[in-house]
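Here the complex is missing a single protein chain, while all its other protein chains stay put.
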Amino acid sequence: MSEKILDIKNLKVIFPASSNVIRAVEGIDLTVDKGQCVAIVGESGCGKSVTSMAIMRLLETPPALIQTDALTFDGKELTALSQKEMQNIRGRDISLIFQDALTALNPVMTIGHQLDEVYIRHEKLKKKQAKCKSVESLRLVGVPDPERRYHDYPHQLSGGLRQRVLIAMAFALNPKLMIADEPTTALDVTIQAQVLDLLKIMQKAHKTSLILITHDLSVVSYMADVVYIMYAGKIVEKSPLKPLLRAPLHPYTEGLLASVPGLSGTNGRFIQIPDAVPDPANKPEGCYFHPRCRYCTEQCKTQKPRLTEAGHGRLVRCWYPLGRKEEV
Amino acid sequence: MGEPLILAANLSVDFPVRGALGKKKKVHAVSDVSLTIEKGKTFGLVGESGCGKTTLANLLLGLVKPDAGSILFDGKEITDISQKQLKIVRRDMQMIFQDPLSSLNPRFNIFRIISEPLFIRGGYTRKQMEARVLELLELVGLPASSLHRYPSDFSGGQRQRIGIARALALNPKFLVCDEPVSALDVSVHAQILNLLMDLQKELSITYLFISHNLAVVRDICQSVAVMYLGKVVETGNAQTIFDHPVHPYTQSLLSAVLDVDADNKRERIILQGDIPSPIDLPTGCRFHTRCPNARPECAIHSPELREIESHHRAACY
Partner (left out) sequence: MKDRIKDLSGFLLKIWRHPKGRVGAVLIALLIFTAILAPLIAPYDPYDVTARSEKGLAPSLSHLLGTTITTGQDIFSMLIYGTRVSLLVGVVSGLSIAFLGAILGVISGFLGKWADMLIMRLVDVMLVIPTLPLTIVLTNLFGKSYGMIIFIFTLFGWTGLARVVRSQVLIIKKSTYVKAAQLAGASDFHIMFRHILPGVSHLLIMNTALTSAGIMVAEAGLSFLGLGDPTAISWGKMLAEAQSGGALLFGHWWWILAPGIGIFVSVFAFMRLGLALEEIFNPRMRRTSSIRKLWKSMNGAYLQDVFHSMDEEPVPVLQKERVAVRE
């Protein structure tokens, strides 16, 4: 039984607005084992970024309201900690990589200085020692000529290099858990390959657990051990990677897999999922996915399916999961 | 080999930029590019940021004047014509943009957005414009009730459809699609791409499809040009290039594309280093600094595009 580094039970996040309530996250359970890479897959508006912010307790309340049964990190209940204690954990034990490195880095400080800050603040190092460590971190992530680049400002670096700096900052203190929110979406394909490789190497080297948040299933297939598929605030499928790719259970997963154009060609027409992701303020009745589902039945339109076990550590939220003929 | 709509020959453009010490430097955006776009077909332009594909598109649309080279649009030379004549030619060209958020004026309602090209051209009554807009809405699969609503009421995919409707208003012959699906949710990509393909069949439009997503390009384009630092490194029939890429850059681009196939793990070629700056270009072949097959002569002479097989040319030794 592997040890859990993160255990979330029944996380709910809502945003009360003037005329209605936006249900961003509707009671999700999530576990991450030590050293594991867990992917949360979903499109815009599904609640995945809100989830990561809620884990780090970075959600502003107001406007958000959070409720959860348990949010356990490395045995500690995060919700019971004060903001100060939480600040110590952030950056040292849990770190976060954002999508856009340019906005995540301070534009008026050199990258070296920003890296130093991490060491000075958490490990209480002196400036000289911090600089040593920073240069070493830059070298480890493959920044060429790190002593010179130490003095560069974020805008002087390319997107790929900036992302490496973010990775360096995130791994600097050897965190136990790292959350990467769309780390490669803004990058070119070849740079994306480099960055993902780096992430994989660093993760294995430091034995860090990783939560990878993305909409891109091809990235997931390269990195993840376990995949959670989110739709409209709920988890609709959870599965180890290979079974998910070979035989998806939820129609949405099937659709997502089909919309990744493989290099093997699609004979002139792309398989499409009709319509669009529901507005979080205005979700459909019954199963949230039913308006777009090819297999929709009357039951799907009125009754919300529950998350049920499907064997081999898989969970699915559907009345008629693929590959099964009986009702669950 | 169909009739060419666009014949571009030896296009080059440089942009002046101030260097670090106030020295005047040049960004070599596009250097000696030639290509042929056939009528009614889709031509793919592939490359990473900074390779010059957007600049090339701007050149073909007449938004930027080339420093050298010529462009023939439907048989007419458009590189040296006056602004007035250019405006008339441009009615046959349009563009759809990457970001559905900023490509529509948030203050305009949908009717005003789509009818704007008609309004600019002039000579349409209000009734005519309304009729045409409704026609276009139907063409792109949006309800007629959208007329009086605002962009903020629509999803990204729907906004992109509005952008397409606007682009088609004046019945253009040539449409530049600049990363039309990159900013959209993955589940919506297919909808928009299918729409574009259907429209092409119905209206016989010629597309220039710019993307960094190679898998998409392969399925939607007949011909492809791969660009790197302002030069075309490989060009030809899309299927051929993707099946047997010859240039090392193309090979690495293809290998970098991740697949969701659980069982098929391809050999990935990871390039070393970063993309060099278009101001200080490497000597000789522009790709040699990152090329896994680089040889001494690559640093000295820049290779020309040579014919590998029919409809397939590459610039490498």
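Note that the chains take the letters A and B in the order they are written out, and that residue 1 is the start of every chain.
FYI, a residue touches a chain if its C-beta (ideal position, glycine included) is under 8 Å from a C-beta of that chain, and two chains touch if they have at least 3 such contacts.
Only a predicted model underlies this, so the values are computations on that prediction, with no experimental measurement involved.
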item	value
Which displayed chains the unshown chain touches	A, B
Option touching the unshown chain, where A:61, A:88 or A:302 are the choices	A:61
Positions on chain A where the hidden chain makes contact	10, 12, 14, 16, 18, 21, 23, 26-27, 57, 61-63, 65-71, 77, 79-80, 83, 306-307
Residues of chain B (touch criterion as defined above) contacting the omitted chain	61, 63, 87-88, 90-91, 93-95, 97-99, 102-105, 107, 109, 113, 116-117, 120-121, 148, 163, 166-167, 169-170
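Keep in mind that, in the parts below, only the chains that are shown with their structure count from here on.
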item	value
Distance from the mean Cα position of chain B to that of chain A, given in whole angstrom	31
Partner chain A, residues of chain B touching it in the complex	48-49, 155-158, 185-191, 193-194, 197, 212-216, 218-219, 242, 252-263, 268, 270-271, 273-275
Chain A to chain B touching residues, read off their complex	43-44, 144, 158-161, 188-194, 197, 215-219, 221-222, 241-242, 245-246, 255-263, 265-266, 268-274, 276-277
